[in-house]
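Below is one structure, written out as structure tokens, with a few remarks after it.
All protein chains but one are shown at their positions in the complex.
Note that the chains take the letters A, B and C in the order they are written out, and that residue 1 is the start of every chain.
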């Protein structure tokens, strides 16, 4: 296990889907930040399942409690423990799942790595683990906004084969994104995405998608060359999320087809500072933020749990057919929006503190 | 700066393009691995510039010396310092470059972050920094091969708009890759790529590309959920390389269009172990290797240094035209192949040692 | 804050004296260790206040709950969160203490460092913070005993000016230590120590003392030269405890007066392995355990909270007299015994896992 993320601002998550609860210890938050549960709950609510017909119907309240690290509504500079109780705390009986590793789930690899695994719900590989990330990210998000005016907004830019047209990254807000339950801010595309998800759900199947994210007002200078470059930490953060298969920043994979003369971002004067007239760099040059908007994309594979029967083998290698019971979430990207924002916030706040240590000289 | 990578197998690189030298300290290599400069030099030679007409003509010998950590041809278990001297050790006079940050280079961001920067050659943002990574990676590569039979092979799968057809990942070798200087193992595509690079070079321009990589015979169980998942560390490793803009693993971005029923990898019996009949997962499930081939792609942007004139501004915001003098490397991906392999080796060896600590129980 | 200890076996503590609770997240414990609250509670009970007339009378139950990381009585290999609720969860009104930093407490330094501090009870500098350490240490203690037969026993070897005679380190057990409430296994000395503590208590004063500790059956090879030598990590662990002012190992400060010919530990054959005929080294040579008993001492200063009036100044520099109200613990060393053992266990288990990563090669 490696459940801690960050160098100066550190989040340590804990909890399985069916233990007593899940949560996070946030160490390194500066003192005197105003903080209450009300700052954290909204992102948790955006993350939780059961928000709509097309999401999994388990309505877990996911109420967060600040257990330590604040007093009289302000952070003390000490570890902040955030706890969310699980409703269903009983591990289920060892049933079929204990004998048959679910295809493209983590059952097999956890079993091989640990010679044990949570008997139900996926344990630490469950999406429920991300509650701790989102709770910690909400603190970072508040600090970044308060300190620099940073705005982090993610949205669904692709579901299955349906991709949204270019979004105006300079203006998009979280309320724009939340206007439609699919969390694609382009209304007409959102409708088509919803129809696709409904169709997939009816077919007992699932679909993948892409979440895009922009971080505005990030100060120049964040990112620690060479191994903790800003894009490197973002990439780690995003690929540490369940079901992710890819990350690109700025021009990304598409930019590989361009020529340098098309791709280079010329410098221009922007008020008292330099900026660039284009932004193929995605706000990062040499691993360091350049004060332009940071934007990136995260690829999510189709949800592995499907209602359709699957031919596979059990742990002993015997052929069997697996069929998921009950309802499931056919597409995670609408819920992933808050998770992607949270991980971006964790990365940026940690790098901001690391840069401030340097600037203070 | 954050110049150390790894938890148990740790590489700490140092050196700018025009200081006395570049290199790496490798800490945590197990003792009694046979090791000499001859194990390290080949990958450095594949990385170095000047290998062909289409690469930059600076022929730096890049001869590596093992300074510490071995005796009588075996590792002692102590830090291994590997050193490569720079030939041109004089920082150049502050000239035009000191006044004009090169577009899409790190001049501006380094200056803003550090309030100083290497006066020539890009300092730590130079591709020369990767020498330390490749030297360290060669040690990891040898250990992985010796311990598990791991084979790591990267190749050029795209240059500009020219993409290679699917390569047989189960068979491709480094010598297949090196058969053509462009390092694309599909001969006919390699020819077309070379023509494109020559054309770009003639046009004083540059192009981007994609490097693909496969890691075979990786044992099951590597990867530390949740923040140090195998794909998360690979993503960090690759996005920490100069000029990279994207990473995907397994089905990657393309897989987002699929349905779960198409994408899931059914388990099958493979000899004494379980395997999967397809491999959209890219050898990783739940952040942990599943013993199938690990494969991923890395996007490289077009080289920022071009001979064409560029309209930009100097540090004071005054308009100017920048024109790179001398020859330059119009496409880095052929040289990046060894670098991508090296970073993959660093990731896998560190995770292998971390897993062995657990298994020993 | 730096609330995480360890590289592979990592304990992250949280909680102030008057927040909702205190506890720890233990990451990196191997899977399949049998673990229940009953393994953890005994050391917490040895640590807690109110065990006797000479200890502080607050009888906090300190009941621990395993929140995550186990299932069906075994560890999953995932983070284990251990929680102890605080009984008195209301921060007290800002009273005299908010204006007057208590001499030799952490009020002043926390306020200067964080520009904020817990309004009562010392916050993170409270002895209550050590609950998380003891809970984590109990897990390490069990694993070490189970895996190697390691026995860690600490005892009170000095209270004020009263020092115990040499104890037979090879035989002493925790039950020997607990035979007397002062936790000095030399009965006659324990009586004298108790009288001293009673006298000090009656005088509204406090006293310091020394805790000694032995670790038996530690395998050869633990300790990571050069910065994480075994004695270096033990020293850090012990000096991170509240009220500690010194650490020495083996011959320690007394050994500085000896000559090399007296101090060197000659090697002798001990069954199938080498041992030493004397043990001035304290079980460590070159930072690495040599399989002899590890033993060390930890100096605890007199408790800073005393009933006697103290002349001091408030935060504004105005003279005032401070007088602690209520009863207080006049000597912490009897309770510190379990804490010292726990920190030793955290150090040894982490180093054992790190060594196993190497040996697996």
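A few comments on the model shown:
Here is the rule we go by: a residue touches a chain if its C-beta (ideal position, glycine included) is under 8 Å from a C-beta of that chain, and two chains touch if they have at least 3 such contacts.
No experiment lies behind these values; they were computed from the predicted model shown.
In the complete assembly, the contact with the undisplayed chain comes from C:210, out of C:33, C:140 or C:210. Of the candidate positions C:27, C:62, C:151 or C:231, contact with the unshown chain belongs to C:231.
The set of chain A residues touching the chain not shown comprises 7-8, 30-32, 77-78, 147, 225, 353-354, 356-361. Hidden from this view is one chain, which touches chain C at 1-5, 7, 13, 101, 103-106, 108-110, 112-114, 124-125, 129, 158, 160-161, 200, 203, 205-210, 220-221, 223-229, 231-240, 242, 244-253, 255-269, 274, 276, 280-282, 284-290, 297, 299-306, 308, 310-313, 315, 317, 330, 354-355, 358.
Where chain B meets the omitted chain, the residues involved are 1-4, 10, 12-16, 18-23, 25, 27-28, 31-32, 65-72, 74-81, 91, 113-119, 123-124.
Just so it is clear, only the chains that are shown with their structure count from here on.
Top contact pair of chains, counted by C-beta pairs, is A-B. A separation of 26 Å divides the Cα centre of chain A from that of chain B. Chain B has residues 7, 225, 354, 358 in contact with two or more other chains.
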